[in-house]
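Only a single protein chain was left out; the remaining protein chains are all shown in position.
== chain A ==
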Amino acid sequence: MSEANASATRITPGNALRPEDIALEVRTGLAKPTEDVAEYALRLGDDALILAQRLGHWISRAPELEEDIALGNIALDQLGHARSFLTYAGAGVPNQDGTAKTEDDLAYFRREHEFRSVQLFEQPNGDFAATIARQFVVSYYQYELYRRLTESTDATLAAIAAKAVKEVDYHRDHSAQWVLRLAGGTDESRKRMIHGLRTMWPYVAELFRDDELTERLAQAGAAVAPSTLKEDFDRLTAEVLNEAELEVPDVPAAPGGGREGKHSEYLGYILAEMQVLAREHPGASW
């Protein structure tokens, strides 16, 4: 390429932590999660994986080309987080020959009740406003979570979180911008934004529930108790909702249970679509 035709912009890959680096550390024994940490990584990985799959459905279907790319970028960020968390989780659930399970083993060859994602992440895309409502909740939650996880006593969790928190910070901004615009746009867009928030809000409570695992991990300093994120989440989401002249939806909480493998009717369909190729043609690559 001649200098005159060279891209106006320069391309460098950067040096952030990649899933391949974690896989190498797992293989060489440098990274070895405790059983609890592996289970925790599985939870966060499943959250991100299911959301990535949901968001990927928008590609070619978003209202504008630019938004198509924005949602695709966010989906890929989430997929990247999922790959890192699942790769690390795989080190805690070895195969019979003692090798670690790979991210693909975990993504493609587990069944519905083995997924540990909370139910918010599998909720249907609905219209654009519903997807933005889900993104709004998810990104404000993930930001508070990852921000604290950067201090984890588990070095790999901390490193994954350090990369993810910057990306999720942008997801927060993206969703907040859209909440403001949809709420302040036309009567129709405002109506849809309110409906979207009401649809997603029952699944908010599950994000902040502690259980034995998170209590043990919080004690060890490896993770944070989900309940401790709620205050900041409530405050920061309320700021955006106030600016948009919206109210925090007053809706009863859904029963939840995703962390124990209890899912809404939607997850099975997501998995069927996500897993079919890998199951029909194990080991396929292209």
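We take it that a residue touches a chain if its C-beta (ideal position, glycine included) is under 8 Å from a C-beta of that chain, and two chains touch if they have at least 3 such contacts; residues count from 1.
Keep this in mind: contacts and distances are computed from a predicted model.
J.: Could you tell me which of "Phenylacetate-CoA oxygenase subunit PaaB", "Menaquinol-cytochrome c reductase cytochrome b subunit", "ABC transporter permease" or "Tryptophan synthase beta chain" is the UniProt name of the chain missing from the displayed complex?
T.: Answer from the UniProt record of the missing subunit chain: "Phenylacetate-CoA oxygenase subunit PaaB".
J.: Please identify which residue in A:N73, A:N125 or A:T228 touches the non-displayed chain.
T.: Among A:N73, A:N125 or A:T228, only A:N73 touches the chain that is not shown.
J.: Quick one: which of A:K101, A:R116, A:R134 or A:H174 touches the chain that's been left out?
T.: For the chain that is not drawn, the touching residue is A:H174.
J.: Go through chain A and note every residue touching the omitted chain.
T.: Counting over the whole complex, chain A touches the hidden chain at residues 7-14, 64-67, 69-70, 73, 170, 173-174, 177, 181.
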